[in-house]
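Before I ask anything, here is the structure I am working with.
Only one protein chain is missing; all other protein chains are in place.
Chain naming follows the written order as A and B, and within any one chain the residues start at number 1.
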Amino acid sequence: MLLIPCPYCGPREEVEFACGGEAHIARPANSDRLSDAQWSDYLFMRKNPKGVHYERWNHARGCRRWFNVARDTVTHRIYAVYKMGEAPPSVTP
Amino acid sequence: MTTQPYRLARGGRIDRAKRLRFSFNDRAYEGYRGDTLASALLANGVVLVGRGFKYHRPRGIMTAGSEEPNAIVQLGVGDRTEPNIRATQVELYDGLSAASINCWPSVEFDLGAVNGMMSRLFPAGFYYKTFMWPPSFWMKYEYFIRRMAGLGKAPDAPDPDRYDKTFAHCDVLVVGAGPAGLAAALAAGRAGARVILADEQAEPGGSLLASGETINGQPAAEWIAAALAELASMPDARVLARTTAFSYGDHNYVQMVERVADHLPPASSPGPRQRLWRVRAGQVVLAAGAIERPLVFADNDRPGIMLASAAATYVRRYAAAPGRRVLVFANNDGAYRDALALLDAGIGISAIVDPRPDPGAAIVAEIRRRGIEVLAGHVVAGTKGHGRVESAQVMKLDGDKVAGAARSIGCDAIAMSGGWNPTVHLFSQSGGKLRFDAARATFLPGAPVQAIRVAGAANGATSLQDCLREGHAAGAASAADAGAAGKAGDAPQAEPATPDEPAMPIWIVPSVKPVGEGGKHFIDHQNDVTAADLQLAVREGYSSVEHLKRYTTMGMGTDQGKTSNVNALALLAVTLGHEVGAVGTTTFRPPYTPVTVGAFAGHDQGDLLDPVRKTPLHGWHEIMGAPFENVGQWRRAWYYPKPGEDMHAAVGREAKAVRTGVGIVDASTLGKIDIQGPDAVELLNWVYTNAWNKLEIGRCRYGLMLGEDGMVMDDGVTTRLGENHYLMTTTTGNAARVLGWLENWLQCEWPHMRVYCTSVTEQWATVALNGPLARRLLAELTTDIELDPAKFPFLSFREGRVAAIPARIYRISFTGELSYEINVAPSHAVALWQALMAAGEKYAIVPYGTETMHVLRAEKGYIIVGQETDGTVTPHDLGMDWIVSKAKKDFIGKRSLARADTSRPDRKHLMGLLAENPSEVLPEGGQVVAEVKDRPPMAMIGHVTSSYFSPNAGRSIAMALIKNGRNRMGETVHVPAGERVIRATVTEPKFFDPEGKRLDG
Partner (left out) sequence: MVEAYLRRGPLAHRSLPSRIEADGPRKSAAGLWLAWRPHRAQVNLRGDASDAAFIGAVRQAIGIDLPLKANTTSGGGDVKALWLGPDEWLVVARDGREGDLAAALRQALAGMHAAVTDNSEARTVIAIAGPRARELMAKATPLDPHPRVFGPGACAQTVFAKAAAIIDQIDDAPTFELYVLNSFADYLWAWLERAGEEYAIAVVE
């Protein structure tokens, strides 16, 4: 079970959170002009890296805020958490 | 009753004043408080405690700790019986009863022992080779294998004991309370850290409990007592005995199980039997000690053959003699100290057999001085005995063979030692890699990846002084890393010891005949895996340690190979011609020792397994005898049977009453979200398929919510309460999900939107009146709301009082009848309900439950999200194009509706199904086929989503998702239902009042 440092509440147990998958996927504007393939890319295709992954988490049972986490998918080490709208920090494992 | 013939006259940490009676295999014995079951059995001269798993050879007690592979017993009787318990960990209590497993009909006379004579039938991988063909025979084989294997019996009644679980937090968790662990806890505690010290044994002290050494000039036992007293005086140090740390997860999440009352007679204490500790530790010090390695020699499994350290522990700690003439077979100096302990207790030593050609340590000289023969450069090439070991065949070691004539040395026990394996299980679970240390011939912890330090024997330390020093340093450093600023004090001092001479690794002890031909070299005693099995597996091509493990079942017993894994790995390496350590290790998985499932459940079982959510009217429903339906965690009244009514009759009566008079239903579980802000309407336009700009204040509108994939996710009615103020309702099961969905978009995608969403699901209790008489009834209880349909039309909302209770009333309908959904404060719900029931008496008001609600909506063809939909259904599939705005440029899910797959004309469509026999109700979930064949497979074209007997239509009705359904109108399809096939006709999914004339009453 991970210990996730909510940027608002501080470290809390994983049971309080919900994972929202890969971060920094913006909803395309003008979706009507996208091809099926382009739309499917937004809808379905996600990174699954071995190593640092930028992902969204929601402190669902706490302050209800969404935020971003840079987490190593192998060691589960959390390198950084940052608020929605902030640029992803560069992380060197 | 026997008289404990092997109990030593003096010594031990047992309380001789406290006699305890116990039974083993239905025979009565006596022991003392402080005994384990194993030590008490030894004291009584019981060495035959079980049978081998595969060959059913007699087995005795091999260790004195949690690593025990042999002495596995069935503990207790009746509801509390527990299989696969290690006798070495069971603390004796008065009245304890235990029995051997793996033997049938009895441990002395075991039919399965014939397997031993036919052992060539049980080679490595014998399950795979023998029982795989023909496949249909497996069931038969399994019956006999299970019978013969006899892995103990699970109780067949519910566990009567209570279990507890708790979270815990600390700066420094110390695992193991031996010398290193105690030193670490003292250092960390003195520095001011919050400390938890956990140890699996009955009392802290570890190896010191059986030690004659001194610390800080005090005998070990006194030093332990002083250390514990000091820890007890610290405000933030917790010492947990009988507590096994069994799992090491991410971010220093360590799970431990405390055996709170297992050492007491069953049901004799009021608290929980066991407690699960879920510890989040800032830093961990692993001081779990080390496990002695058995030697792999021919017939090394006879009762009486045990680890040298175990023999010394039984003598010193329990005053129980493992034998009267003990032969020691060891490749290291430590076992000589154990031999000395036995000698000091008056136990005879037949000889010490040491493969090292010239052991020269002082301790060896001392042993010789005491008149004990040391056979250097010799090995035990075999053993003999019936039931118990009676002699050892000792031969000279010549390279990797034995030479010369065997000398038979009489003995009734053999104390063996092949060196030590640090207990690195938790370190490995923490993600740390192990490295092979050739000098010590064992695996040691490498670089950690979490905040963990390993100290003492677990780190490869061998002297008491090193253990104390490492423990102290680890405790102090951990406390500092955790932010504790105090002083850790000085490390405890032991007497200086001269370093041991190197041990001589000997992974397989040669015998007269080749391995596998005459005598068995057991490696894994619990799963009966021999050196010959391993070598055979290697010859068959198994060179990966993980494959070898699975093929031979090595290390896969309840002991997880604590005594066998390293010997097996080394033998694999040697057989392959590799360096020992080059083949790696198998994965160390939790739990370290087996954990009772009850400990994981804690209090979350039985009636508390999952939260039961109750509406404010729950008590009223109970009094009326309503059965409840589970809807998520909610309990909803299902129907209200009158005396003599079954569900069918009750639902028939309720459903008729709603369409002819008035019915009342508790709809409090619907999700409700308060939405405020200038951009609220924009949010609604995004998350619903239809347009919201023109909804006036006081009006309500139905909405369909899609996922971004275009599939229906939720539905509900949203009301405009004020200029920038809306109330959204969701389905009962989706309330939290929809709120999360809105927040997800607002926070992550559209932070510019000025909207706040707040769940108000439980701020309001909802009571709905349905039926043509609803208006007349409501009119009697309200004075400040105009109920005339012209003034209060369908899909609108009013605020006022009902029975003098402040209420919000919504004219929305889930039945197709005239309907008022009355919302009041939950604390007033019962008062409102009773007022409506009382006033409704003259209208023959009928309370109805969820089943009738479902029937009524199905008669109208109204969908239920999650029943008609399953995440693969679009609005078009449901025939609900009318609610999908063409004018809106975009909304969540819009683009997906134009994808090639979602816009196919022949997708599954929601249709009605009418069985040819109107009294026959189709099975919900039933598969729909176009063409019936004699047997499967038949092409499935859809499934029944809802199916009821409709009292108002006077026949059975059903809805189904059917491929290309709208082009099959009037076709006959088939629904196989068990042995029968029901014929049905495809129709529109509307079965009552298709024009919707009844909404205004």
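Rule of thumb we're sticking to: a contact is a pair of C-beta atoms (placed from the backbone, for glycine too) under 8 Å apart; a residue touches a chain by one contact, two chains touch by 3 or more.
Just so you know, these numbers come straight off a predicted model, no measurement behind them.
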**Study point:** Option from B:R13, B:R57, B:R86 or B:K165 whose C-beta touches the chain left out
**Key:** B:K165
Practice item. Determine which one of B:D26, B:D358, B:D607 or B:D934 touches the chain that has been left out. Key: B:D607
Practice item. With the full complex in mind, choose from B:A154, B:A232, B:A267 or B:A804 the residue touching the hidden chain. Key: B:A804
Check your understanding: On chain B, what residues meet the omitted chain?
Key -> 162, 164-169, 194, 236, 270-272, 278, 280, 602-604, 607-608, 610-616, 619, 634, 674, 676-678, 754, 756, 758-764, 804-806, 825-831
Review point. Footprint of the hidden chain on chain A, which residues?
Key: 8-10, 12-13, 15-16, 61-65
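Please note the rule applied: only the chains that are shown with their structure count from here on.
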**Study point:** Averaged-CA centre spacing for the pair chain B and chain A, given as whole angstrom
**Key:** 28
Check your understanding: chain A touches which residues of chain B in the complex?
Key -> 167, 249-253, 280, 431, 449, 708-709, 740, 743-744, 747-749, 751, 889-890, 894-896, 898-900
Practice item. Would you tell me which residues of chain A are touching chain B in their complex? Key: 1-3, 13, 18, 20, 26-27, 31-32, 34, 36, 39-40, 43, 56, 58, 60, 64-66, 75-77, 84-85
